[in-house]
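Sharing a structure with you now.
Omission of a single protein chain aside, the complex is shown with its protein chains in their original locations.
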Amino acid sequence: MTPTVATAPSTDLDISALYAQVQQFYAGQVRHLDTMRAEEFAASFTGDGVFDHRPGADPLVGRTAIAAAIREYQNTRHAADPVQRRHWFNMLQVFPQDDGTLRTEYYAVVLQTRPGVSEPMVGPSCFVTDVLAYEDGELRTKFRKVSPDYVV
Amino acid sequence: MTPTVATAPSTDLDISALYAQVQQFYAGQVRHLDTMRAEEFAASFTGDGVFDHRPGADPLVGRTAIAAAIREYQNTRHAADPVQRRHWFNMLQVFPQDDGTLRTEYYAVVLQTRPGVSEPMVGPSCFVTDVLAYEDGELRTKFRKVSPDYVV
Partner (left out) sequence: MTPTVATAPSTDLDISALYAQVQQFYAGQVRHLDTMRAEEFAASFTGDGVFDHRPGADPLVGRTAIAAAIREYQNTRHAADPVQRRHWFNMLQVFPQDDGTLRTEYYAVVLQTRPGVSEPMVGPSCFVTDVLAYEDGELRTKFRKVSPDYVV
């Protein structure tokens, strides 16, 4: 292995640890979303979690409302057009806050694959901001605002 | 730099170190794949590595078979339609196992660019599971199963 430079002080080790932790958390969270595990996805939010998922719609507040929205998607839009959704997050910034929460900003896009069609539909492209909090040592989303790029 | 919260115990440092290591490993591995370096790509698998790359096809077993598949792609499909492929992995989860291997799950998509055409073809979107093992301190893929979303 190439000798590494000594430029990562302990605070950078901390942010690096947090950074990977957040990436792993998001990967698990979208797995629940993309397989429509409504309760598990809702449980990745704090009990009072706010999911401001769509401009013009009321934010979803609390796990019951978040789980219900997943089930409603499953029973209506997905039932009529059973795409496999894959949420991709990227270009993540993690900003530790003084109160122990993490503010994050990232890009998101959805790939939607119809059965038998190898090329997915791509979009929308979104900008997302989160506040993450620890509950019993586990990351949870306390607040999420999704801003689709096409809504101006 | 913002003061970071003291929420990353040593086990999280370990998983964070592994997480970045796996990301870097995958980046190198797909570079071999996308430039059709057949031997180097095959060498990123363990000697007995299994590459279950396509539903309905037999899994590729061992480096000789894996390298042969890359060369066959190069000599047939790529020769007829010389796209530049770019494999993108995302939403990675790394699960350390008690036996010292790592189980991973992630999304993958291929971008394929034709000469002179700025917009790439996108797809297929896939879900991938790997088992990674260390050989002489280096990560290798011991097992990979690729499940394209369009195959149901």
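Each chain gets a letter, A and B, in the order it is written, and its residues are counted from 1.
Definition applied: a residue touches a chain if its C-beta (ideal position, glycine included) is under 8 Å from a C-beta of that chain, and two chains touch if they have at least 3 such contacts.
Worth saying up front: this structure is predicted, and the values here are computed from it rather than measured.
K.L.:
Have a look at B:17, B:68 or B:151 and name the one touching the chain we're not showing.
P.N.:
In the complete complex, the chain left out is touched by residue B:17.
K.L.:
Which listed residue (A:36, A:68, A:83 or A:122) would be found touching the missing chain in the intact complex?
P.N.:
A:122
K.L.:
List every residue of chain A that touches the chain not included in the displayed model.
P.N.:
1-8, 12-13, 15-16, 19-20, 90-94, 105-107, 109, 121-125, 127, 148-150, 152
K.L.:
I need the residue numbers on chain B that touch the omitted chain, in ascending order.
P.N.:
Touch set of chain B with respect to the missing chain: 11, 13-21, 23-24, 26-28, 30-31, 84, 86-90, 95-98, 100, 102, 111, 113-120, 122, 134, 137.
Criterion: only the chains that are shown with their structure count from here on.
K.L.:
Compute the distance, rounded to whole Å, between the mean C-alpha positions of chain A and chain B.
P.N.:
23
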